[in-house]
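The complex is shown incomplete by one protein chain, all other protein chains being positioned as in the whole.
Labels A, B and C are assigned to the chains in the order they are written; within every chain, residues are numbered from 1.
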Amino acid sequence: MSLPTSPPVLRMAGISKRFGALLANDDITLELARGEVLALLGENGAGKSTLVNILFGHYVADAGHVEIDGEALPPGNPRAALAAGIGMVHQHFTLADNLSVLDNILIGTEPLWRWRQGRRAARARVEELSRRFGLAVQPHARVGALSVGERQRVEIIKALYRGARVLILDEPTAVLTPQEADSLFATLAQLIADGMSVIFISHKLDEVLRVSHRVAVLRGGRLVATRAADATSRAELAELMVGRAVQMPARTRSDARDAAEMLADLAQVSVPAAVGHVALHDVSLSLRSGEIVGIAGVAGNGQVTLAEVMSGMLAPASGTVTIAGHAMPADPQRWIAAGVARVPEDRHAQGAVGELAVWENAIAEQLGQPGFTRAGVIRRGASRRFARELVSRFDVRGGGIDAPTRTLSGGNMQKLILGRALSVAGEGRVPRVVVASQPTWGLDIGAVAYVHRQLLDAADAGAAVLLISEDLDELMALADRIAVMHRGRLTEARPAQAWTLATLGLAMAGSDAAPAGAAASGGTEVCDAA
Amino acid sequence: MELLDIITAAPFWVAVLRVATPLIFGTLGVLLCERAGVLNLGIEGIMVAGAFSGWLAVYHGAPLWGGVAVAAAIGLAFGLLHGWLTVTLALSQHVAGLGVTMLATSLSYYAYRIGFASVSSPPTITPFAPMRWLDGVPVLGSILGPVLGAQTSLTLLALLLAPVIAWLLYRTPLGLAVRMVGENPAAAEGQGIRVGAVRIGAVMAGSALMAVGGAFLTLSAFNAFFFNMINGRGWICVALVVFASWRPGRALLGALLFAAFDALQLRLQQGGASLPGLPPLPYQLYLMLPYVLSIVALILVARRATYPQALMKPYRRGER
Amino acid sequence: QAKLKVAAVYTVPVEQQWVSRIHKALNEAKGRGEVDYVFSESVSNADYERVLRQYAEQGAALIVGESFAVEAAARKVAKDYPKTAFLMGSSGKPQAPNFSVFDNYIQEPSYLTGMIAGGMTKTNHIGMVGGYAIPEVNRLMHAFMEGARSVNPKVKFTVSFIGSWFDPPKAKEAAFAMIDKGADVLYAERFGVSDAAKERGKLAIGNVINTQPQYPATVVASALWNMEPTIGAALSKVKAGQFKSEDYGQYSLMKHKGAELAPLGTFEGKVPADLMVKVRAKEKAILDGKDTVKVVETEPKSTP
Partner (left out) sequence: MRLEARPTVSRVALVAAPVGAVAATLLICALLVTWAGAPVGRAYLSLLQGGFGSRFAWSETLTRATPLMLTGLAVAVAFRARLFNIGAEGQLYLGALAAVAVGGQVDGGAAPWAAQLPAGLLFVLMVAAGMLAGALLLLGPAWLKLRLGVDEVVTTLLLNFIVLLLVSWMLDGPMKDPLAMGWPQSVALLPDMELSRLMERSRVHSGLLAACALAVAVWGMNRYTVFGLQMRAVGANARAAAFAGMPVGRVTLLAALLSGALAGLAGVVEVAGRTSYLTLDMSPGYGYAGVVIAMLAGLNPLGVVAASVFVAGVLVGADGMSRAVGVPNAIADVIVAVALLTMLIATMLTRYRIRLDRVRGVA
């Protein structure tokens, strides 16, 4: 796409923001033209969200200011930003689950001191917007009952309803299927045609090149480059983001595994729907020693439930789960004892207790082991020695083993959890089964590479690895077989070579199109290299 | 059966409404605070302060409604304090609440003792009169007169408040804002709502209601101020809101139900040995009745309650 | 001549009926310039002993208080300060050398008010609201009931306890419930009861204090407790250096003017004359020592 030439709608001048010792934004100056799509690119923690949060008034910059149409915006005031025509879709949804879609849209759009709401007119407007931009929503549905894609649409309508002229989208596609993402881009195209300007944040370089006019790259809080989209390439952008080329490990496949021992087996497992999880229907899957089986699917289709069943957190209503031939009850302790390494999806909510010290989290799964406790008392010496080893072996960087775990960055916390999980089987032994749920969410490329290496090593050492991920590239790169989850049902696990991104996307959307055979890449791949 | 005789008699319902009135005010007050995400354990003390200040104003010559206004103003002030502590400073809501209760209670007693250093019996005022004029209203009078006519206008106000607050919460932009900050403050802020202001405002309004509930005791149910006047009524309100699943209509119902148990308890107790089939029970068992039934009711509704998602979670802007 | 230092320690506020009588008597002594009077009110049981000790340390010559729920502690303190005179409301016995006891033995006027109540009820139904069923309350209620029955054998009683010393709205609620059941005379042991009677145009009988000024059309008669004789006796003994452990209970009896039937006041003439004749006769018999009122301290029960 070409760069439109019109006066800037929005200008950020010299923005700096510090969180404690961390400089999240460092003197950033950026402009946005009318009808322009500006992509913000950068590693995790580069400061993208911080920048747009300052722009919207959630955060107050330590230095610098924001101008709309040449007028300075008062800092730290979302109301002023809204009034100036800025609409924002946050990285994490900001919707009230217990309220209706209409309530979520209507809030803040009317003067507070009125005896009644204009609900009827509002509803008509929402329906009109939803028709015009192809954003199907039901105004009276409770937000808590909506799928992720639907919530995304509600967020966008929220901004449109207020007549936003500048739309900020912070990683809007992270949780969408390729098809849903396409329909979002179609909507965007319409909006731009209407004169809207957009700031678009994404980690997906293809997307970025496709929809944006201009790309700004942040690294470590600094604006390192801006490029016209049609004058740059994936390779250049990747290099700019990371500052170096990153080697991604990939699977070398061998066929010997087909005969290997069956380590994990789910037979016709069903779980009824309940608060907090989607139902599973008749899920069957088996994993052999040394293989990696990937589960693809759009968030909210039952992967979480599957992960809970496979980590001993949830008992199926029917069907059996066996590990190495033994039927397993829903008791995490037993799963740990059976040598199952479990990496949960949400590291903050499930993976670690933020308030505990690093060393305490390191031994948390092994409190029953005589090595770490004696007569109910923790053997501090042994425990701390173990934690120190784990921290150095898995390269967990942070304030040391006595620091509260919450002070670790996301990537380092993930390494800690992974390290803990992989050492459940005891010193020098590999786990039998690894269950990893979204293990690389929110990690930067270096950390991703590290995690991938660990999973591959575990498989090579004979573990059966179940990899649940929404990142299709990750699945394609690591998995021997891939199955797709849709509405609580799991397709047959087919060899990775039998899938393409397109067929996977279709299957994730519920279409039953059989995957065409596609050549899989092998060996080592240099990310983004030509 | 005697039970039936009791609950079908008009005087019983007269008593129920009278016992319920301070609970209705208090429960609606707690409900407002909690809908905005703030637990207000200050209620017990705020009710004391309301009872005292309202009464004091009237004692010094203010009209009765002036006393109510003064109580409400004092409630607003303590609400501001609690809001500042829990919303602006994001302190633990449990402790701030207990602190406010201690402060409001002891300040009231202190002020009372300074004002009335050496009285040998509690000074009194002329309280609200029953709404006997209701008897004269055609049609309505003959239906409502016997029960409502025996109440004061504060009770009528309490009864009307429930639908008004329901309307406010579910039908006005302000109510939506209150519910939103109690469900997801970050989302509210993203839509331009001043989370702190709305929360503090709701806590202040709720506290004003609590204070008026306290004032009912000194200006209507009774005519003097006593130490220990509130006697745990505030805590009951906190329980009633959970029972009501944070809905104004059910809050009204809950308060009436609790009051009915209380009134029934008195009458059963007075029935003494005459209650057929039962040996004369110790009066303490009757007094327990409302509390035990509250717990039972709580257990019955627990599963279905959808509490405000952000309740007791302080919101600090720019923190994640 | 130096004023006598007197301290009082109360577990409730000084407005409470029972304590207000002591407070009044001591304030009067203070007003006469006889004593230096200091007091602490609303002292919890946990603090009671400390406050006693502090006053003793500060050199109070006489300490007045109520040791009902802190019997052991109060007696221990008295032992530790043998030079200080302790005059305590107590159901126990005096303790040598310096611990004397008193109590509100006003069952005699209670009996008399009971007679009046029995004569005044038209429905033959009397309601009685108490705080807790403790002996201090029970014996007055029993005397009252005896008195009522003596003039009106048909009279029926409803008794209830509100489980609090201090919840006037609740007491009022209990009284309302009794009126709803047909009671037309109420025994107002607690604050709040007379208000219910007043609102419903029923009658009430006062206890310990005379509340007729507040309820001129409601309170027919009151059984008054006067602490002046008790305090007076104790003060003079302390001054004379003759304070010993004694039971001051007798000073609360009618013959010592420690108790009396309050003047009928606004109800003068409204109580049937023949009834008053009986009342006065009984009163005189008591004063002359020819008649006594039985002390019953079990929990009173409603008439079935």
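In this text, contacts are C-beta pairs under 8 Å (C-beta built on N, C-alpha and C of every residue); 3 or more make two chains touch, one makes a residue touch a chain.
In this text, all values refer to a predicted model and were calculated from it rather than measured experimentally.
For the omitted chain, the shown partners it touches in the full complex are A, B, C. Only one residue in the set B:I6, B:L287 or B:A310 touches the chain that does not appear here, and it is B:L287.
For the chain left out of this panel, the touching residue among C:S42, C:T123 or C:S150 is C:S42. Only one of A:P75, A:G220, A:G398 or A:G462 touches the chain withheld from this view, namely A:P75. Among A:T373, A:S409 or A:T500, only A:T373 touches the chain that is left out of the view. The chain not displayed touches chain A at residues 20-21, 60, 71-72, 74-77, 79-80, 83-84, 311-313, 331-333, 335-336, 342, 344, 349-356, 360-361, 364-365, 367-368, 373, 376-378, 380. On the side of chain B, the interface with the absent chain consists of residues 39, 85, 88-92, 94-96, 98-100, 102-103, 105-107, 109-110, 113-114, 232, 235, 238-239, 242, 282, 284-285, 287-288, 291-292, 294-295, 298-299, 302-303, 305, 316-319, using the contact rule stated above. By the touch definition given at the top, chain C reaches the unshown chain through residues 11, 38, 40-47, 49-51, 53-54, 57, 68-73, 80, 91-92, 132-135, 138, 163, 297-299.
Just so it is clear, only the chains that are shown with their structure count from here on.
Contact counts per chain pair peak at B-C. The most central chain, judged by C-alpha centres against the centre of all protein C-alpha atoms, is B.
Taking each chain's centre as the mean of its C-alpha atoms, chain A lies 76 Å from chain C. Taking each chain's centre as the mean of its C-alpha atoms, chain B lies 35 Å from chain C. By the touch criterion stated above, chain C contacts chain B in their complex at residues 12-15, 17, 20, 23-24, 27, 42, 127, 133, 158-161, 163-164, 166-170, 172-174, 176-181, 191-192, 195, 199, 209, 211, 214, 301-302, 304.
By the touch criterion given at the top, residues 9, 11-12, 14-15, 18-19, 109, 118-122, 124, 130, 217, 221-224, 226-229, 231, 262-263, 266-267, 269-274, 280, 283-284, 287 of chain B touch chain C in their complex. For chain A in complex with chain B, the touching residues are 53, 56, 58-60, 76, 78-79, 82-83, 88, 90, 94-99, 103-104, 106-117, 158.
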